[in-house]
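Every protein chain of the complex appears in place save one, which is left out.
Letters are used for the chains, namely A, B and C, taken in the order the chains are written, and counting of residues starts over at 1 for each.
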Amino acid sequence: MDYATDLEVLIGGPAGSGVFATGAVAAKTLLQHGYDVFTTNEYPSTIRGGHQWVLVRAKLNGKAFSHRGTPDAILALDAHTALEHGGRLKDRGAILCDESVAQTLNMHRIVPLPLSKIVKEAGAPPVAVNMAGLGALLGMLGCDLELLLNAVKRQWEKARVAELNVKVAELGYEEGVKHGSMLSFKVRRVEAKQRLLLDGNSAVALGALAGGMSFFTAYPITPASPILHFLAEVQEECGIIVVQAECELSSINMAIGAAFAGARAVVATSGPGLSLMAEALGAAAMTETPIVIVNVQRSGPSTGLPTHTAQGDLRFAIHASHGEFPRVVLAPGDPVEAYQLSCEALNLAWKFQVPVILLTDKFLAESHWTVHELPEVELQDADFYQPEPSVKYARYKLTEDGVSPLVFPGVKGVRIYTNTNEHDEQGFVTVDPAVVKLMQEKRFRKLKELSKLSESRGVKVYGEGDTALVVWGSVKSVAMEALEKVEGVKLVQVIWLEPFPRRSLAKEIEGCKVLVAENNFTSQLVSLMRENLKLEPHAVLNKYDGRPFSPQELNEFMKANAGGFHG
Amino acid sequence: MDYATDLEVLIGGPAGSGVFATGAVAAKTLLQHGYDVFTTNEYPSTIRGGHQWVLVRAKLNGKAFSHRGTPDAILALDAHTALEHGGRLKDRGAILCDESVAQTLNMHRIVPLPLSKIVKEAGAPPVAVNMAGLGALLGMLGCDLELLLNAVKRQWEKARVAELNVKVAELGYEEGVKHGSMLSFKVRRVEAKQRLLLDGNSAVALGALAGGMSFFTAYPITPASPILHFLAEVQEECGIIVVQAECELSSINMAIGAAFAGARAVVATSGPGLSLMAEALGAAAMTETPIVIVNVQRSGPSTGLPTHTAQGDLRFAIHASHGEFPRVVLAPGDPVEAYQLSCEALNLAWKFQVPVILLTDKFLAESHWTVHELPEVELQDADFYQPEPSVKYARYKLTEDGVSPLVFPGVKGVRIYTNTNEHDEQGFVTVDPAVVKLMQEKRFRKLKELSKLSESRGVKVYGEGDTALVVWGSVKSVAMEALEKVEGVKLVQVIWLEPFPRRSLAKEIEGCKVLVAENNFTSQLVSLMRENLKLEPHAVLNKYDGRPFSPQELNEFMKANAGGFHG
Amino acid sequence: MVEKVFDTGRRPQWCPGCGNYSILAAVKAAFTDLALDPSEIVAVAGIGCHGRMTEYLNVNAFHAIHGRAIPVAVGVKTVNPNLTVIVHTGDGDAYSIGLSHLLHAARRNVGIKVIVHNNMVFALTTGQAGPTTPKGVKTRSTPAGNYEEPFNTILLALASGATFVARGFSDDVQHLKELIKLAIKHRGFAFIDVLQPCPTFYDLRQILKQKVYKLEKHDVTDFKAALELALESERIPVGVFYHVEKTAYEENLGSAIKRLSSVKEFSKIRLSKLLARFS
Partner (left out) sequence: MVEKVFDTGRRPQWCPGCGNYSILAAVKAAFTDLALDPSEIVAVAGIGCHGRMTEYLNVNAFHAIHGRAIPVAVGVKTVNPNLTVIVHTGDGDAYSIGLSHLLHAARRNVGIKVIVHNNMVFALTTGQAGPTTPKGVKTRSTPAGNYEEPFNTILLALASGATFVARGFSDDVQHLKELIKLAIKHRGFAFIDVLQPCPTFYDLRQILKQKVYKLEKHDVTDFKAALELALESERIPVGVFYHVEKTAYEENLGSAIKRLSSVKEFSKIRLSKLLARFS
């Protein structure tokens, strides 16, 4: 018998069949066994109808950076799942399904199971077939029953529902054990410190909380809504204000008002919402009100594919809104970075009084990674204005670094005048060309320090080689996975997209064969490299079908365009 | 006595004093004398209070491309005007003002006139001082009285008002003649064919009408509102629909609906409105609904300087909206081009079923140029779908050039399904990765033909030299003026900004010392040249104080950075 | 069945028991009863579960972006007043993000027919509270209970100047069908708020069944009576609250469709006339 050191299971079924809950229980169970777990999913933008799946990958030695895409076992809650994913099943694998489903399938390695029967016996509702199936799967894999049942219990809040599911899972487990011989690899329990299973959305929310966020607002939108759900749930506990606005025009303007009043304010959305925020983004910049916008990219243009992933909003994030102003655009590649950058986004917004856009995407937002410990992040207080008796407060005082003294309404004797019109130092409307010029220059002076930060923090490098694969955002995770099977290639991740870390990036890729992989059509990072580095990469790989890259795709890309492979 | 071959007069006063009407009458009078006339203005974003002025330039031999900025005469409706502009008065010039104003001024070359007295005598309201002053000015300049009074008559619709103004202007004229000796240069009447005095906004409206526009919608915004005003006035006459929407979100979506129903639809706005249109711009692209957006740039960011000029929206126009799709961005440099490109924008939108953005700016929109004849423009019909009996209509049929058959609701047996969600050929929602990929590629295939057009029409060159001054938009006009005093410099104007005419531009500037002048802070055209041509210009001149360049500024810039000057 | 003409042949994909099935049925039946030509109908849909109507209704359709179905429909209707233009929108789509457009279209009396699939929840985005979610209801965005007052949407529609204001209940397909027919035959703007149970995220079916009653003997031209009825809350009246005929917006406008056919001559003939003012 083998112990499985690199296991991948896929759970699929129609929308409404509890696929995600099943995936969550599977993932937590394997995590408790000491595995490093990664999960990702796919679902259509309908509440019913259409296929959805969760993929759970678990590694024993080493990190599960992403999916492999070649499942060792499939739990098929309908025939479609078996047909759709069966082709990628590993040789020694198995497809678990209810007997009734099995009858309709003419495939190899099917394990028909009496799942519906089990559910009926247990007196559970039909949807509980998922837990019966998962029980069977984990039974076949030789998991620890107690760990499984614990995870099941924690998944459902209502005691009665949890109980039924536990019962069903246990019965399923017993059935699975009977078929144990069908799978030659088993799950082992190893000692491990407690770890987290963290998705990008939650990481962003936690990072913002660590960064002192006290006001959060959003209008629901896939795939950013989970941030709203999580923060709405913990608002009391965290003492923060959470507001569901009537639309995105409102949410961003509320955030601006909140920040003006003194709260560290964050607003989260996805592409269509970001588009609606374009005007107010400029207002935040002109008024120098610090706000953080989280944009969870989905596949566009327009309504597009609301539940699918893409990196199509980069140039838009950099250029959104009419007129010109400095801003910061950051893109994390995994939940740890999402946590760090979310906190940093708030620090930067408040230090420089600029809008900061945090770009994630559906793949990062809704996939889960195992995190051993969240890094220390530090809330940095901005400098606040200390009233001086005989001096009139000037919200837009011309300063060397472009940052003017900030203070909130409520300070005796201080009048704050914040203005979306061009203004003088006091905030009064002006059309004086000399003042207009000075104000424009003042705002842009912030870029000096920001660019320095971008150069020092904006590029991360993994591995060594004379070929550089340059990526941004969540492609990093897949690339890390792909990198394990490659030699001679280093991964270069651009984290600060605006201001662009041109010198650091130039240095890191100097003398290298440069490859770029992006989850978009128009190669937006490449366009930034062209503009900033006047460089044309050796080869570019684009994917724009709403799906993340697979490690294989990146592997092949590197193989075709670089030397030194052993994979 | 000299005849004035290059005359510049400035009329200034407080908002509400009829400065613009005065300028219009002055311009039309000089036009009728056979001069080539150019006018431009400046005013604050308040209905009362603040200073405004009109500058009228008139040339006898040759074209008045722009202002000179050194008036030969100033009509000061208040003291502020004299103080603000007196410093730039030409040596032989004069400052005309009411006696009462003159008393407060301690300046040279003041001509105190009994303007208020004249108005009182004529029984006209105090505001008519402007016509008295203009009469005096044109009297001093030896203008034809009949031409003046004609122009006055045409300026006011209401007979009674026109009559009073005529009377006042005539009395003023007589007074001016008395002081004729003060000005050594006189206006001469020469034979000339009838010409137009055209502003950029009207040119855009006329071009759209020529291009078959039948639906126009807008939400008022400076400096784009005059397009709405003009079209509202002529809607009956032209048989078009003009709708004032409740906001820009609505106006652009109405335009989309109108185009879907079969009307050539145009929507006009300025920066803040364009920002609000970002989401629907993507909807137009995704649904492949042809619309034209006119964006009259003003000085930003945010509310900024609503009545001042800038070229700050270029990158935003190119990248507005989340996700990726092809679009066209065109920028005329004068009213003739505005007329042509406005018509062409409609032709392109309908031929390629893409959104087209026409970028003008306040300087182009509200300045007037003399146009001898409008060029022939041609309304090009798009290809429309002819129903075939047994074939189901597919709105998004995959075609070689990416353009699918178009048809409007109301055709028997044809069902049109237009979708902002990603869709299959019939328009039905899809998440199939293969279809998603094909659709994305289909849309972008349109760029092939569009790029060809951009290469062939996107760049215009004026003059010759081994230094190239590269500009876009209205800077062209000032540069044409500046060019008259320069040798060895050719002017290169980029008219198509997206898709970018990279090869044509590269060819035109090859081997040249490259200079760029832009009315913005971040050198947006330069950034496009960097990205597309991987080229760094020799020198860049930016202006971002809300004002257009003066010819002198461009002259000095060229002088400092190129050889071969005789100016 | 004649309704087949209005069928795209796709199997509707909503949850079992979803009120959208019945609204779809009522719309198709209304079209059938009125013997409308599918090619003369345009359905404009917003984004939400309701938006899938355009996948199943075999008429010309525009699946717009979230909240903007109404301006798109206004564009369509003004350009071609001959078309029957129906808007399918949701409580999120119409009352939250798109509220302004709804009220402005009502004020202008644009001859579009707005059917709000009001399930009192943001369904497609997996169940958040919206502007018609009652106070106290727990949703994903209001885990401690909603603390916002809902809109009285009938009152809002009346206040905005709508000339046809009705409420329907998806479970009563026959009645809803009749409302839709009246709306289509109405000259100007028509508004129907349809109570639509969403068994998955906010299932009010049983409560609605108890509370709903049909309006009878109500003078639909009496605005004040309509206001009063709109204030009822113990029981929920369905039917027409208000119905008066006024000039529709598009009747004030020229016909863009006419110009379309003569567009080429236009440019040659009329332009020179327009230019006179610039000399």
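To be clear about the criterion, a contact is a pair of C-beta atoms (placed from the backbone, for glycine too) under 8 Å apart; a residue touches a chain by one contact, two chains touch by 3 or more.
Predicted, not measured: the structure shown is a model, and the values here were computed from it.
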item: Omitted chain - touching chains that are shown; value: A, B, C
item: Contact partner of the left-out chain, one of A:262, A:463 or A:488; value: A:262
item: Residue, one of A:8, A:72, A:98 or A:246, that touches the chain absent here; value: A:246
item: Which of A:287, A:302 or A:493 contacts the chain that the document leaves out; value: A:287
item: Option touching the unshown chain, where A:48, A:153, A:179 or A:195 are the choices; value: A:195
item: Per the touch definition above, residue among C:137, C:159 or C:244 touching the missing chain; value: C:159
item: Positions on chain B where the hidden chain makes contact; value: 16, 45-50, 219-222, 225, 228-229, 232-233, 236, 244, 246-248, 272, 302-303
item: For chain C, the residues touching the chain missing from this view; value: 96-100, 103-104, 107-109, 131, 147-152, 155-156, 158-161, 223-224, 227-228, 231, 249, 252
item: Residues of chain A (touch criterion as defined above) contacting the omitted chain; value: 31, 194-198, 202, 206, 209-212, 214-215, 217, 234-241, 243, 245-247, 249-251, 253-265, 279-280, 283, 287, 371, 374, 377, 379, 381, 408-421, 427-429
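Basically, only the chains that are shown with their structure count from here on.
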item: Selected interface, B-C versus A-C, where C-beta contact pairs are more numerous; value: B-C
item: Centre-to-centre distance between chain C and chain A (centres being mean Cα positions), rounded to whole Å; value: 37
item: Multi-partner residues of chain A (at least 2 other chains); value: 45, 50, 272, 302-303
item: Shared-contact residues (touching 2 or more other chains) in chain C; value: 47, 52, 63, 65
